[in-house]
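Right after this comes chain A.
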Amino acid sequence: MIENGINRRDFLKVMGWGGAAVALAGCGNTSVQDGKEIVTSYASLDLPEYAIPGISVYFNSTCAQCDAGCNIAGRVREGRVLKLEGNPASPINRGKTCGLGQAGVQAHYNPDRVRQPLLRTGGKTEELAWDKAFALINEKVGGAKGNEVAFLTGGLSGHAKVLFTNYMDALGSKSHYVYEAVAPSVVRAANKKAYGVEMPRLHIDKARVVVSFGADFLGAWVSPVHFSQQYAQFRKGSNGQRGVLVQIESKMTLTGANADRWLAVRPGTEGIVALGVIHALGEAGMSLPADVAALSKAYDAERVSKDTGVSAEQIKKLATLLKERTPSLVIAGSAAEGYAHGSQNAAAIALLNRVLGNIGKTIDAPATVPFPQVAVETGKRSALEALSGSMAGGAVKVLFTYAANPVYSAPAALKFKENLGKVPFKVAFAHFMDETAQEADLVLPLDSAMEEWGTVVPEYMPETAQLNIRQPLMERLHTETRGVGDIMLALLKQSRPNDYKDFDDFYAYLRNAILKNKAALGGAGTDDDTFWMETLSKGIAPMGTAMGKLAATPAASGLSLPAPAEADSAYPLRLIPYVTPNLRDGRHANQPWLQESPDPLTTIVWDTWVEMHPSTAAKLGVVEGDIVEVSSRSGTVQAQAYIFPGIHPDAISMPLGNGHTSMGRWANGVGVNTFALLDQVVDKDTGELALNETQVKVSKTGKRVIVVKDEGFAGGSQAGKKIAVRTSTDKVELTGEV
Partner candidate 1 sequence: MHRLLSLFILLAGIFANASVHAADAPPSITTADDLGPVIEQPIEFPHNRHAGLHNPADDADPSKPATGGMEINCMYCHTYARRSMVSGIPPLRKCIGCHQSLPSVRETPRIKKLFEYWDAQKAIPWKKVHDLPDFVRFNHERHIQRFVFAQGKPVQEACGYCHGDVKTMTVARRQKPLSMGWCVSCHEKDHPVDATGTKTSHGPNDCWQCHK
Partner candidate 2 sequence: MSQHHILALFNNFDEAEQAIAELRSSTIKGFNFDDLTMKSPIEHPEVEGVLGQRSANVQWFTLFGALTGGILGFSLIAGAQGNFFSQVKGGKPIIPLPPDFVLTYEMFILGGVYITVLGFLVCAGLPAKRSSLYSAKVSEDQIGLLVKVDQSAVGTIKAIFTKHQALEIQEEAGK
C-alpha cells in the first residue's frame, strides 16, 4: 500500500507537519480572515494517490494497551492518527475495541512522555544523545559478568522478544525476569497441570451455561474484547436458547454484574463450591468418576453451604442447571487463584469441567506457534520476588527494565525499591517517567505504539496462530524517541556487529525476518514486496493452522482444600485488589479518558475507593465518603469508603492502578496505591503472589469527602420508573428476534 519510491517515514512526516493547521477551532472565530491564514500545499512532494487531504486512511496495527493483542485500525488523516478502531478481519476482536484500547491515542499524544534519553548522576538529570547512551550501556554491560546483567520485562512476544533473547545471549546472561503484576499466572500453572496447556481456548459462545469463578472475562481478564464477542453470541444463543451465566466470587466484577446469578462466596472457598457442585451433581444422578466421587463425598450441601456462605438450595439449583443444559463451561479466574491455596482452587474447578464433560467441547487446545522464538513469554509475579532477592544479594550489576513498573506494583513487603538501590546501573526503557524510571540511572525514551514497528503474538488466540503486525500510524511526535526494537538492535550491533550489520533499523530487520519465512506466513508464491505490502495492509500474518492438544485430564489426586480460615482478630477483613477494566495494573493511569471513564460498577472517577458491604459498613459505622484507614501488616493507606452491595461482608475491595507518585499530570496524586498494602503471601504450589491473601483492618479517620462519581443522588435506584427494564426468560420470547 505504500508506493515505491516514497519512504514511508517521509510520507508520514510531510503529511503531519505540512498539513492544514489544526486549530482548536471553537465557536470563537466568527470573522472571515481572508489573507491571514496560510495554506500550503503538502510540502514539495507529491502525495501518494490514496492520501487525500480531508479523507481518512486506515492502517492496521496492533493495540498495545493490554496483552490481549487486539488488531486495530488506526484512522489517519493529514498525517495524524485520530482514532483507533478495531480491525474487522481480526479473529480476536472482530472490529471491536474496549475503552482501554480507544484510549491508546492518549498514550501516544500524551504530553508527559519521556522525550530524551536521560542520565541521572547523583541528584542531577541531564539529557543525553543516543550514541552516548549506547556507549554508556556498552561500557556498563562490559563491566558485568553474565547473569549480573538482568532484564526485567513485561510479557514479551514477537521479534522484539527475539532481539531481547539474542542480546541476553550475546551478554551470556540468563537473568530474564518476566513480570506481570496482575496476570492469571496461577491459573496458567493449574491449567497446565489439568489440561496440559497454559491457556486453553474457551468457547463461551458454544456453552449453554457458563460458571465463572471470579474470571472477569468481560472486564479485565485475558482477552476481554474477544470474550465479550463470544458472550454476545452466548447470550443470543441459537433458537432463543439463551446462555446462562453464573458468577461465583467474593467481589462483584463487571462479569459478575452481568451474571444471571451472582453468588457471593466467602473469600477463598471457591474450590469448595466447585466440589460442592460436583457432589450435588452426583446427588442429582450424574455419574462421577471414582476418584472425583471419593473426593467430593465430603462436600455435601450442608457443609459447603456452611463453609462458603452459598445456600444449599443455590448449589442444588446450579447443579440441576448444569446437568440439564450442556455443554457448559467452568472458568477459574483471578478471584479463585488469589490465595495460598489458589492452585488447589483452580484444580477443583477444572475437575468440575471434567465431570461435566466440557473438555474438548467448550475447552479446547490453543494453536501451536510454529516459531517458538516469537511466541509469548508470559509474566509471573514470582519473578519479582526472585529478582528482588538477587538484587538484595548484590548479584545484579546492570538491570534493564522494560514494560514493567515494579517500583509501583511490587508488594510493600518485598522492599523492592530498597533492593533496586543496590543495583549500580539501572536502565529503564520508558514511555513515562514512572516510578521505576524515576529510580533508573539511564532512561531511554520509547516510541509509542503508534510510532514503532513490531510484531505481537498474543497469548490467547481464538483461532489459528497469528502474528500481529504493529506499524507506525504516524511520524514520531518527538524526534528523540526510539522503538524498543531499534534500541535492542542498536545494542546488539554493539555486541555482535557482524550479525546485524545488514540491518539499518528494526524495520529492515523485521521485514527481512518476515520475508525469510514468507512461505510459513501464508505468502508462498508471492513476491517479496507484494507480500510485505499485503501483510502490512492486513495487519495480521497467519502462522499455519496447527492446533495443539489437551495433553492432560484434571485429576482429583493430590487435591486438598483447606477449611476456610478463621477471621484474624487483628486484621479481620480480607482485601481483594480489584483489577479495573480501565486502569488494570496502573500503567494507563495517565490517560485522562480512562481516569474520567467511570468505573462500571461504582461509577467512581479519578480516585481510589474502599468498597465494603453495607453490613460491614454498618458494623464499622462507615458511610459513603468517609475517609477510612486501611492497614495491613505491610502498609497503610487512607481512602474514601464506598458502600457497595456486591461484595462479601468478610472482604473489602480496592481498585488497583492509581496512587502514582510519578507518571504524569493526570496520574500523580490521584487516589492511593493499593499494591502498597499487599502482604507477600504466595500460592503454595506455584510461588506466585496470592493477591487476595492480604488481611486488613479498617478504621474511620473522621474525615469525610464527597465521592466523585457519575451516579447521582438517587444512587442505583430508578425511583419506580421504567428506565432500565429487566425481565426474565419465562416472560420473553427470544426466538425470532432480529
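For anyone wondering why these and not others, all candidates are chains of the complex that A comes from, given by their letters.
In this section, a contact is a pair of C-beta atoms (placed from the backbone, for glycine too) under 8 Å apart; a residue touches a chain by one contact, two chains touch by 3 or more; residues count from 1.
This one's a predicted model, so the numbers in the text were calculated from it and none came from an experiment.
Here chain A is shown alone, and of the candidates 1 or 2 it touches 1 within this complex. Contact residues on chain A toward candidate 1 in their complex (touch as defined above): 18, 20, 23, 25-27, 29-47, 52-55.
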